[in-house]
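A short worksheet on the structure shown next.
One chain of protein is taken out of this complex; the other chains stay put.
Chain IDs A and B follow the sequence of writing; residue 1 opens each chain.
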Amino acid sequence: MSRIELRVNGRNVEVEADGRTLLTHALRDHLRLTGTHIGCDTSQCGSCTVHVDGKAVKSCTILAVQAAGCDILTIEGLASGRELHPMQAAFNDFHGLQCGFCTPGMIMMAIDIVNRHGRPDEATVRAELEGNLCRCTGYHNIIKAVCAGAERMGEMA
Amino acid sequence: MNETVANGKFGQSVKRVEDARLITGRGRFVDDLVFPGQTYAAFVRSPYAHATIAGIDLASAQDMPGVIRILTGRELADAGLPPLPSGWNLSSIDGTPARVGLHHALAVDAIRFVGEPVALVIAETRDQARDAADTVLVEYQELPTVVDLAAAIADDAPQLHDGIAQNRAFEWEIGSSAAVEAAFAGATRRVTLSLRNNRLIPNAIEPRAINVQWSAFDEAMTIYLTHQNPIGMRGFFAIMLGLPSENNLRVVSPDVGGGFGSKAPAYAEEFAVAFAAKMLDRPVKWTAERSESFLTDAHGRDHLTTAELAMDDNGRFLGLRVHTLANLGAYISTSNALVVSYMYATMLSGQYAIPAIHARVEGVYTNTCPVDAYRGAGRPEAAYLIERLANLAAREIGVDQAEIRRRNFIREFPYQTPLIYCYDSGDYEGCLDAALGLADYAGFEARKAESQARGKLRGIGLSAYVEACGIGPSKLLASLGGGGAMWESCEIRVQPGGSIEVLTGAHNHGQGHQTVYAQIVSERFGVPMDSINVVQGDTDRIQAGTGTYGSRASVGLSAAVHSCDKIVAKGRAIVAHMLEVNLADVVFADGIYSSAASNRTVAFVEMAQAAHGAASFPTDQIEPGLVATSFFDPPNFTYPAGVHVCEVEIDPETGVVEVVAFNAADDFGNVANPLIVEGQVHGGVTQGIAQALWENAIYDPDNAQLMTASYMDYGMPRADSLPEFGLCFWPSPTPVNPLGMKGCGEAGAIGAPPAVINAVCDALGVDHVDMPASPEKIWQLCRAREVS
Partner (left out) sequence: MYDLGYSRPATLAKALELLQQDDLAQLVSGGQTLMPVLRARLAAPSQLVDIARLDDLRQICTIGAGIEIGAGMTHAEVAASPVVRAHLPALAALAGGIGDAQIRHRGTIGGSIANNDPAACYPSAVLALGARVQTNLRMLDAEAFFAGMFATALEPGEIVTAVHFPACAVACYLKFRNPASRFALVGVFAARLASDEHRIAIIGGGNGVFRWHEAERHLDRGAGVDGLDTVPLDLANFTGDIHGSADYRRHVAKVITRRALTQMA
């Protein structure tokens, strides 16, 4: 067991966990932040995407100890109170989710895309979502939501 | 984009109300739940596809840290867990019942597919359970395996189940073989086709999960289960677990992360976990890892079919003869006997007036994961076959693929096919024209020339599908071998303050039920959407239900309409007393009761208050309170139909097929929420394109190992592999239910595969390509084309 210090959604937290504990399990099991989901065991589906020091990573492919001292942002940290992050709102407006299981990872990835590309075109969004699987939407409305979310984030910046 | 409206309205693109929790990470899925005293389960799974179990050594595993109990199949059977139940009784042509191979929750003596669970480890943590499962020593005696359908029915094939020769579970037929013989005798032209409908792995992104609490004192169990039919599962579990009655069991499905059919069966692992919780008297949780999902979630499709279509010289279809070998996998999964028979072969008439049809289906066991319903469930297999045949017919007659369809379309409704179904309504040619317009069919040759100039081959493919949804008339289904009970219920409770609860036994796993039910009730009562709470997936709250599958939302929504009608009618009676007018003079519109005989009006909420107050009407004539329950059993199926048009571009040097355009005109009858329905089509079309181009479950023919057991080897559709879709609706409302809705969830997965393959064949100028049209396969065809 080791004691791991993390900063999650702006709060300093400590997790007491096995060395093998993945960041995703630390978030879900130890911190009860269950919005970060696990959809595969081969680092392919992207449901577990969170930001570590401002960059989207798959939280199933990094040990919690590797993230010690890092600033971690999860889906739970996006909205302020009842006010949604513009990307969250865009997913609602454009019906960018159906079952909602891949959605937290999609939204975290979408924000990362905007952080790096500003206002990406459709082709860029499609290419950048290569690491996120959705089985419900055919991606069609996710693409629309990300483009619209990017516009809104740009307007707010 | 429509803004959320305070009052819902049927037919509007209302934004989904369930999104708020899901986009903020506050959804609640089964794996999110942890109970006091929680334990965790892990399965020991067979690395072999066919073997006998010679021994299981638990000694070292039992001493591992955190291990509470390890259970074997023998122990569970001895403790009283029976083999898995069958959901459908199918009879063979000779009248004998299907030969069912017993399926134990944990293998007792023999293994019949790779990944089959052999033992169950319960430990204090997930990792401890996994660690211990890895150290359980099982001694297997390997047996020869069989994967291939044709090989499985050979005399010398390895036999999976005692007493089931040649692995044949049943031989079933539908239609008249005599009529078909006569049709072929009178036909001048015919086309024949042999094809494989590739095996698919459903891949809902949320893996299967269960968390079971047991209270020994009052023999009460609560099962949290990610499932499409939690209410229906209560009966299965109560029987399997030997509980005194269904009242001893509560099943809850919270948010469900996709299903596509794969969360409808009753699974071995879930029964084992529930039984273990009862033995241990502690909560037990199991969440599948994706690798386990690949190996054990019921797979889809996997047909080997030969078919012949007889025509006259003008290409009019006269007769259709079909023979299908259906791969059942190692056992018959819950609904699969239905899926491969009545869900499949009844659809072989397609959109066409074919006077004589006969189909024979043989269900065959192989050393593979059991197969069951997967998005479309039998109907995609039928549509793929008939739509491929239609294009072969067009080639044979020398007419355009649209023209061959026009010549054969059913034009008058209702239309009784030779295969049970009576199509209720439709406008197939109107739909075709709409789709061709959307796809700019007329401009295809110019686009093809442009592609050619860039060294690419371009093809266009049509498919005109019809399916049977809104399952279904209970009596009819019972007569075909089911247990009936294909209605859906809806209870509406109006509280004194005017807030409304809508309880339904349908269960959302992405379809947006919370929104659509609220839309309909909001419109009918003239009250705001946010005063309505839709409750699903908890047997303690919902009295009865049959779940969500087979595009049957219309059944539950019809029950909601009937409950709304009952409430509104009761309100009229109450208001007649409040206004002191005749009942016949009370009208209700836009949330207001009024009467020409009075100046006063009563809002719906006031009426609700009065209903509970019970002071303004005689309670010996009108009962207080405001609750209505309805069960809707549809008089017929609904028959959604549509035309999908796919355009592909092929790189002849590499064989890569790119879908460059996909357009669809669909008849879903009336559409409750276009935003949601379009989303359903996007998802379905994507799964259909993926079946045609990438997805393929491959078992090693030598040892029946699953070679596509992860996302590294199973080709999932991704955002960058698809074009933007063009959709339109071409509704012919159905008379079968009060909303005129037909269903939309599976349409894309049914219409897309033949459209894609027809486009690929068009581009290459070949008769047929089996799915998936993988790069190497297409490259070989391009090479052959160059040579010729």
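Criterion: a residue touches a chain if its C-beta (ideal position, glycine included) is under 8 Å from a C-beta of that chain, and two chains touch if they have at least 3 such contacts.
Quick caveat, the model's predicted, so the values are computed rather than measured.
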item	value
Selected from B:Asp131, B:Glu381, B:Glu488 or B:Glu523 as touching the chain missing from the view	B:Asp131
Hidden-chain contact residue, picked from the options A:Ile113, A:Cys134 or A:Ala150	A:Ile113
Which of B:Trp286, B:Phe668 or B:Tyr714 contacts the chain that the document leaves out	B:Tyr714
Interface residues of chain B (partner: the chain not displayed)	127, 131, 134, 291, 653-654, 693-694, 698, 707-708, 711-716, 718, 721, 774-776, 779
Touch residues of chain A, complete complex, unshown partner	2, 18-20, 22, 41-44, 46, 49, 52, 55-58, 60-63, 65-66, 68, 109, 112-113, 128, 130-132
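Note that in this section only the chains that are shown with their structure count from here on.
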item	value
Separation of chain A from chain B, taking each centre as the mean of its C-alpha atoms, in whole Å	29
Of chain A, residues touching chain B in the complex	18, 20, 28-29, 33-42, 44-45, 47, 74-76, 78-79, 84, 88, 91-95, 97-104, 107, 122, 125-127, 129-130, 132-143
In the complex with chain A, residue positions of chain B that touch it	1, 15-16, 18-29, 31-32, 34, 127, 203-207, 255-260, 289-291, 509-512, 675-676, 678-680, 682-687, 710-712, 716-720, 722, 724-725, 748
